[in-house]
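Not every chain of the complex is shown here; the ones you see sit where they belong.
In order of appearance the chains are A and B, and numbering begins at 1 in each one.
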Amino acid sequence: MSFSEKVFRDPVHNYVHVNHEIIYQLINTKEFQRLRRIKQLGTSSFTFHGAEHSRFSHSLGVYEIARRITERFEQKYNSKQLTDGWQAEETMVTLIAALLHDIGHGAYSHTFEHLFFTDHEQFTQEIITSDETEVGRLLRQFDPLLPEKVAAVISHDYPNPQVVGLISSQIDADRMDYLLRDAYFTGATYGNFDLTRILRVIRPHKTGIVFKHSGMHAIEDYIVSRYQMYMQVYFHQASRSMEVILSHLLKRAKAIFTDNIQYFELTSPKLIPFFQNNFTLLDYLALDDSVLNCYFETWTTHSDIILSDLADRFINRKVFKSVTFKSEDNLKPLIANIEAVGFDTNYYTAVHSSFDLPYDFYRPKSINPRTEIEMIESDGTLAELSTLSPIVKALTGVKSGDTRFFFPKEMIIGQNSLFETEIQAFQAQIINGRLKEI
Amino acid sequence: MSFSEKVFRDPVHNYVHVNHEIIYQLINTKEFQRLRRIKQLGTSSFTFHGAEHSRFSHSLGVYEIARRITERFEQKYNSKQLTDGWQAEETMVTLIAALLHDIGHGAYSHTFEHLFFTDHEQFTQEIITSDETEVGRLLRQFDPLLPEKVAAVISHDYPNPQVVGLISSQIDADRMDYLLRDAYFTGATYGNFDLTRILRVIRPHKTGIVFKHSGMHAIEDYIVSRYQMYMQVYFHQASRSMEVILSHLLKRAKAIFTDNIQYFELTSPKLIPFFQNNFTLLDYLALDDSVLNCYFETWTTHSDIILSDLADRFINRKVFKSVTFKSEDNLKPLIANIEAVGFDTNYYTAVHSSFDLPYDFYRPKSINPRTEIEMIESDGTLAELSTLSPIVKALTGVKSGDTRFFFPKEMIIGQNSLFETEIQAFQAQIINGRLKEI
């Protein structure tokens, strides 16, 4: 029986079109449906209340962008070999890799990984190639070599650089979707760029993906949008403060776990394998935002005052405040004040850095060399983006972001408290949201 | 210390402006923050994947619309008494009622209420007037009479009909926000209407809220948008099928509870008071989407095959299919087929109706008489909306919607199954998504 097209209404791309049964079946697997229960932006929705969208919708969006690009490639640049054309048989592996690129993401991944040594990229590989997952079985049934092919795209080991470039490069389907989607749901208009124009100027090349010279300003605009979203949304201090609280909360749970095994077995069974650092893929897949939030809510009544207080701060959004500073040495008096007020500074302060490199050209000697963005002229000459755009040049190779010191809000709004002296001493050291330089 | 304006970035209204400390404090209560963990549209996000927005963002939106209206009323129609003007001292109770109108909503409220005899409107009243809640204490501390005033607005007992009309009428701040917001997040553009224009033509009147005659078409457009959202989004059969599954899942849990008390105490402690029909306000506040989803995920491995299967269908979005029909008698052969295949029809079929009355004029004898929408001419004459608009007239007093029979997808896509005969017999009775009439 032929497969009749399915569509998903999508506020960003209008419609997501599914034309192959395998894609539709992958969407219906439990591993993919699980992404509905994982927020795309983690703690950002505490700052931008609209940003409650899930990794499910983002994954559909990445797939849809890949679909539009490969459809165009097939129509305009069809080729039998890897030259400057597109081989139609690469379309399916590209679409599947696009759809599944984030399948290994877990609840509050970045914070979680840091504490429990999980690795969402490795889980993505495993979910795709495993025989224990619906995804893995479906892929293998469709084509025995498909799981490894898809996994190779995601690990950048796939031989065709065009496919890898579409899924993972400085301007790929993943980033294009998340910038547009996160802009739409946060309401931060800075993330908008001209996707339609980029889809018109992208083309396959024997070295990977390149862009027609005439589309230079659209690419430039994308780079600037990316920079703006990092500065204004992803690095927002309130969201980072919630990440700090979450991190300290999980750290505290882990720290007191051995003395409270029974409590956690009863209330938080799915976290045990991680506290014990002995977990399987299925343990990992059993976690999502709902499970963690449900546990945290329970913890708000635990007798350990740090655990319950941090859980309360997380669940009820009691953000930490923060300042920028020049040297960690200068933080000492602040930390002393915070201790004097009675906070355990291991759990109530943090230094947190957020930096992003908006763009870089290829630097073969760097640890993580990037595939640069190439513009192509009508005679086939290539030019690296930053050589053409003064704006991109200004952002190239320069990390943007900041390092902040986080502390409880009580330190600056605690009027009429027992600790008025300490609080005033604390406040006196801050000006314009920065630590006064000594 | 004076309160400096706080703003929330909102994708629908651009910014939500908070100018009073009491509003800001109410937003920061645990009862209000809890709304972040309750989806605005319940099971609709299974159909419209963008619709993952929470009651938190909707509540801020209703507040913001009320703020814009009352700001304009204060500027243009200020008055000392209740005449055709606005008394500025009503602004605060209006804003608070707008903000808190949904505070009593719980996880998947409509389904939950039906099974456990909870009542979100009554909980709203209680949360506002209770001394056990942060909300209640804050309000009472601000003004000892405030809790009862706000509760009266919500129960329509407040003496000033303008205030009641702004919060609850056929065109109120609540509906205006949810139509726009649900349209934005689902991507269903039908829900859009011209809020700016409506805000320009709304005005206070001694009988409540009226609209300038020149804005008739904007109001008409709002009524049509409302109708379209009900037809296309709220009544979507896939979302209703997930509601049916959820309802059956909870019903099954309740049914087997007595025989599995220990299991539920261990895995689902916060539901016990509801299974036992003996719950308090705080029991109710302890529930949210995260908690329920977390429990449902656990239930997928229970030994009761109906409980675990329905939990799996809900968590992994395995929708029921449905048909419309004319008489329940005609369903009997279908039900027989479903039973023959081995499904317990108490848990695997349902008749589910969704009807809405897009608009009605005031009918004093009806059970639930509506406050009609009145248009005002320059000389003060009032005219009821449906007397002016042929479109509204067509929708007036006419319920739209349908009644559908839901059943497992397996009944129509079960090729090569053991039950091919029954399935073919089943399918033969359906044409164009409707039950064939006999």
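Here is the rule we go by: a contact is a pair of C-beta atoms (placed from the backbone, for glycine too) under 8 Å apart; a residue touches a chain by one contact, two chains touch by 3 or more.
Being a predicted model, the structure only gives us computed values, none of them experimental.
Engineer: Report the copy count for the entire assembly; 2 chains are displayed in place.
Structural biologist: 4
To be clear about the criterion, only the chains that are shown with their structure count from here on.
Engineer: Between 0 and 180 degrees, and as a multiple of 5, what angle does the rotation take that fits chain A onto chain B by Cα atoms?
Structural biologist: About 180 degrees of rotation relates the two copies.
Engineer: With chain centres defined as C-alpha means, what is the inter-centre distance between chain A and chain B in Å?
Structural biologist: 32
Engineer: For chain B, which residues are in contact with chain A within the complex?
Structural biologist: Checking each residue of chain B against chain A gives 8-12, 14, 28, 30, 33, 36-37, 45-46, 48-50, 52-54, 56-57, 60, 184-188, 266, 286, 288-291, 293-295, 297, 315-318.
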